[in-house]
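In this view, the complex is presented without one of its protein chains, the others remaining in place.
Up next, subunit A:
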Amino acid sequence: MAVSALSVPRPVAAPALPLLERRRRLAGAAFLAPAALYMIVFFGYPMVHNLVMGSQDYSVSSFYTGDAPFVGFDNYAAIFSDPAFWPTLGRTAMFTVASIVFQFVIGLALAVFFVRRFPLSGVIRALLLLPWLLPLVVSASVWRWIFDQDNGILNIALRGAGVIDEPIGWLNTVAWSLVSVIITNIWIGIPFNLVLLHGGLQAIPGSLYEAAALDGAGPWRQFTHISWPLLKPVTQVTLVLGLVYTLKVFDVIAVMTGGGPASSSQTLTVWSYQLSFNEFLFGQGAAVGNLLIVIALIAGLAYVRSAQQSLRSAS
């Protein structure tokens, strides 16, 4: 709510706004105008454009001739009947769910651990954020090197420990490529979950825990009866944001496996990119993109709702 310092009570009889209030609104509109314009041009228009492209036979020549025949739902039909569709959707679900579950559980465990004060706790917690701040391409490159079949430290360590005899092709075998990109994505997402959940835990009054301790509740009961229920709004926001971010993931997969081998680590986002920029089927790429928008917006609406709920419960 804007707190208007100079708002004059509006006279009931006079339909015209007082001059001051009108000037105020004009100034506010002027301040907001560049942002509104930017949003329309760089979010609104591209989204509409993508929607239209999804119903066009948009190929390389379309860029030169401007000629992209309307084909209705042909692109969507092509996508849905593509043998790659269901496996890609399944991998996207797998990638998203596995990433979020592990990021969240590990992030929550760390948040619970770091909510206690001990020497260096603040510094160490801050340093744990580093994976989240690094460019995704950097993280993906590092993990690609760690997973390297011949010289990667993971295979070297596993062989040294006698766990495996032959090096595993983490990134270049169908069985392991998805697992490898998921592990990397979990690593990247842990700090984000840690920060949000830690903030949520800190907001819970310590007196509740003291009272529970006096009643004889141990740490586990304190967690299940105090932390977890009171953390619920933060948990919702964290999970929904995690879902939205994970659906978007492109860099990690592009750098580590390019979606391969044999599409074994391909998600919808990577597929959309490949259709558009490798096969130049921009219409089909746009159709997959529109599918992603629908999924993301459903998650987004859930987010707005849970954010409103957490605001309401906070106030």
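As a convention for this text, contacts are C-beta pairs under 8 Å (C-beta built on N, C-alpha and C of every residue); 3 or more make two chains touch, one makes a residue touch a chain; residues count from 1.
Everything below uses one rule, namely that contacts and distances are computed from a predicted model.
Novice: Using the UniProt record as the reference, specify the protein name of the hidden chain from among "Carbohydrate ABC transporter permease", "K(+)/H(+) antiporter subunit A/B", "Cytochrome c oxidase subunit 1" or "Response regulator receiver domain-containing protein".
Specialist: Answer from the record: the omitted chain is "Carbohydrate ABC transporter permease".
Novice: Among A:F85, A:Y209, A:F223 or A:F250, which one touches the chain that has been omitted from the display?
Specialist: Of the listed residues, the one touching the omitted chain is A:F250.
Novice: For the full complex, which residue in A:A77, A:A93 or A:L127 touches the chain that was left out?
Specialist: Counting the whole complex, the residue in contact with the absent chain is A:L127.
Novice: Please output the residues of subunit A touching the missing chain, sorted low to high.
Specialist: Spelled out for subunit A, the touching residues are 2-7, 24-25, 27-32, 34-36, 38-39, 42-47, 49-50, 53, 63, 110, 113-114, 116-121, 124, 126-139, 141-146, 148, 150-151, 153, 156, 187, 190, 192, 195-196, 199, 234, 237-238, 241, 244, 247-248, 250-251, 254-255, 269, 272-273, 276-277, 282, 285-286, 289-290, 292-293, 296-297, 299-300, 303-304, 307, 310-311.
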